[in-house]
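Every protein chain but one is kept in place in this view of the complex.
Going in written order, the chains are labelled A and B, and every chain counts its residues from 1.
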Amino acid sequence: MTTANSKPSAPSSSFNVKRAVFWIIGLPPAYYVLAILIAVAPAVSATLINPNYWFVILKQSAPLGIAVLAQSLVMRVRSIDLSVSGVFAFAIYVASSGLLNSYPPLLTVAMPIVVGLLVGVINGVLVAYVRASAVISTLSVSAILIGVVQYMSAGRAPGSTPTWLRVLTSGNIHGLSYSVIIWIATSVLVAAAFRFLIVGRYFRAVGDNPRAAETTGIPLARTIFVSHVTAGVLTGIAALVQVSALAVGTIKPGFDTFMNALAATILGGVTFGVDRGGVAGPFVAVVAFSFLFAMLTVFGIQEPGKLIVQGLIIALAAIIYGTRAGRI
Amino acid sequence: MSMLVEMVGINKSFGATKVLSDVGFSLEPGSVHALMGENGAGKSTLMRILSGVYQPTSGIVRLRGEVVNFRTPKEARLAGVSTVFQEFTLIPNLTVAENMFLGHEPRRADGSIDRAEVIDRSRRLLADVFPQLDPMAIVDTLTVAQQQAVEIAKGLTSNADVFIFDEPTAALNSADVEHLFKVIRDLKGAGKAVVYISHRMNEVFELCDKITVMKDGAWVKTAKAEEFNLHSLVATMVGRELQNFFPSRAGETGDHMLEVSDLRLDVEGPTVQFSVKRGEILGLAGLEGQGQREIMRALVGVESAKSVTVRRRGADSSMRAVNVSSGFSNAISAGIGFIPEDRKQEGLFLRLPIYDNIALGKQLNRSMASVAWRSVSRVRDIIKSLRVAAADPGAPVGKLSGGNQQKVLLGRWLLSGVDILVIEEPTRGVDVGAKAEIYRLLRDFSERGGAVIVSSRELAELIGLCDNILIVHDRKVVGQTPAVGATEESILGTALGSHSTHDQRAAVH
Partner (left out) sequence: MNTVATYLRVPYRAGAIRLSIGTLVLMVLASIIFLPGFLAGENLSNLLAQSTTLVISALGQTFVILTGGLDVSVGSIISVTTAIMTLDMPPFVRVLLCIAVATTFGLVNGYGVARLNVHPIIMTLATMGIGQGLALIILPIPGGRVPDWLSMSVAGSIGPLPNALVWLVVASLVAAWILYRRPFGLYLFAAGGNEFNARMNGVPVERTIMNAYVLSALFACAAGMFLAGRLASGDPKGGAAFGIESVTAAALGGVHLAGGIGSIFGTVVGAAILGLVNNVMNLANVSAFLQSVAKGALLLVLVVSQRRKTIGL
């Protein structure tokens, strides 16, 4: 993603080999992790190497995958979005509480995306124009959303999610569920936008050096605003997919969602102001994490062990692969 | 008299760039020794080696006869070398007193800082030198001149034997300068050695016993101050070869291309106005910090001024207004580009490839949803024509030398197609070889129907490069001269000659 633009037509083959080696070494840790997991998998359990199982893993990863796509967008411009949990909680509740039952189904589909968009706009205004701290702003928005959900659910308990919506997750084309197709489609769209559109250039410049971006004439605030709005829409789509994967709506939002999203983004080679993984890196990282947790479950390792492994991986990935790109 | 400091055979390289070649320098106790040379001569680097910021690539430093090897500024300070840096090393949220004693605070028996002592000693020291400074004031709330005073006061807190002053009077007015001189003379009387780095000839002649001249990283000459006069000193610093260094000036220039008027930096200040012709290179000259930077940035909209009106000649030969108050992007659409002085912090994207840095030129002022311009071959052509020394456009720009980085920035604006270029310090941090290339590139730009406005601390550079020079002092234009026949003395004379009243804003005393 990053070096592809500038690769000239190589003159000699030895030059090519050297480049290839550098390129492999420069890959985000996600690839290595996945490669190791795939290599080890046969020894662990036969299920893990069953291609049908891979489709299951992909299906389970779809909501997180789209959320990770969103998170990696804002991290590229040195911001952060901690409102994922709030958007998820809100969307899940509204979809499962029957509030929208009397309206056309389109509204239920549009609701998470609209919520995500609104949240993204609010975050964008707060971070880019009011210059409030991204950590605190997005967190506050999330807290407000969760609070509203908890308040509403006291009066009206969540029930089941609409059955017709679940087809997003259960239906499939050749084994790939619709949710996975949505995940892949949005990833491709974002990747294409980054590669071919101006917005990608601005994101990279702003991430590398916000001050220089301003002095060069790049609209700093607008770029960061756009990152948050886009992230919001993507989070909304992720929430929609998540709803379709649930049978019953829950109140308790996953605090882990934000941690998982951040972990996958970092493992995928994207950190504050640095993009060395593109769109593919975090994508692979999400798959790698799902695979890893599946494998840990086979070993009988439950949540505590998974948390520890996740923490260790984040730490190692950050230490070995990344350098810090500026502080809070 | 035995030498207090001896530096012998000092060589220093940063990566592939050699900045000091076999330099020797000695200091006697009880003397004030001027270190002079153009920008990039290596004076600051040499003194940074003495003060522990850098280590020499090879060579020996002796203090009081013994070989020393300072690995940190703190080691140098503890050994008795105190430095007042050109770029302040103050902590903005600490008080004046805390800054003065930072890193060597007097302690009590239990290890805590003796705050009363810090305040007391600061007060006594400041009373002598800068009585107007409040030791309890927070540094962030001070003016630049006051902050410089703090930086100087810092150097006086340690009981050092060697004091290095690097351009100490840049932001001080004449009363403060007199005070500083008194301090320095007291130090000399107490047997200390003082190194005085400054571009200000009159100060050097008034204060210093000896003068060492450096040029292009090498030692040129050391002699008693009385053995120099203004002309011989300048000649030694500048050298004869300068004639062929600059491309020839414009033969003829066209109509006015850009008009700046009603430029007001302060609410009750004077207005600035000037214009640039097609094919002309116009320079803004003067002492440091006199407003050149603010004027340049206001006219492109990178920083805001109280008021500014900019008009440029359009394709149909009429003058049309450019609304720079709304921001830099308007200037860019109007065909005006800007290259900042601090290219690493404000101009380049160091981790991104050369290609990206240059290609940005065609990607500005576009809607974010539009397709990005891409052409590796076009960028390669620019790299080749600018002679940027890099094999691979995919290499990150941060690895290039200063001169090549500047060329990348130039390449960006050349690609963008602007025809007016506003550039600060075009050859700062650029080695001698690349300087001539950059001058050539700027002249080519103007010859092709463009105009260049350039500001620089190096008057010699402006004289050599420009067609006309505006002299700026006290945030206004006080004179104008054709570059032909202008000298550094004549420019400074015009600048200082207009300095009539005591500037209250810079008052520290």
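In this text, a residue touches a chain if its C-beta (ideal position, glycine included) is under 8 Å from a C-beta of that chain, and two chains touch if they have at least 3 such contacts.
Just so it is clear, the structure is predicted and the values come from calculations on it, not from any experiment.
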Contact partner of the left-out chain, one of B:73, B:168 or B:411: B:73
Hidden partner chain, touching residue among A:165, A:212, A:262 or A:279: A:262
Absent chain, residues of chain B that touch it: 53, 72-74, 77, 88-94, 98, 102-105, 107, 111-113, 138, 140-141
Absent-chain interface as seen on chain A, which is shown: 77-80, 126-128, 130-137, 139-144, 146-151, 153-154, 210, 220-221, 224, 255, 259, 262-263, 266, 271-272, 303-308, 310-312, 314-315, 318-319, 322-328
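Please note the rule applied: only the chains that are shown with their structure count from here on.
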Separation of mean Cα positions, chain B and chain A [Å, integer]: 45
In the complex with chain B, residue positions of chain A that touch it: 3, 5-8, 196-202, 204-205, 208-209, 211-219, 222-223, 226, 274
Of all residues in chain B, those that touch chain A in their complex: 302, 328-329, 331-332, 338, 340, 345-356, 359-360, 363-372, 374, 376, 380, 392-394, 412
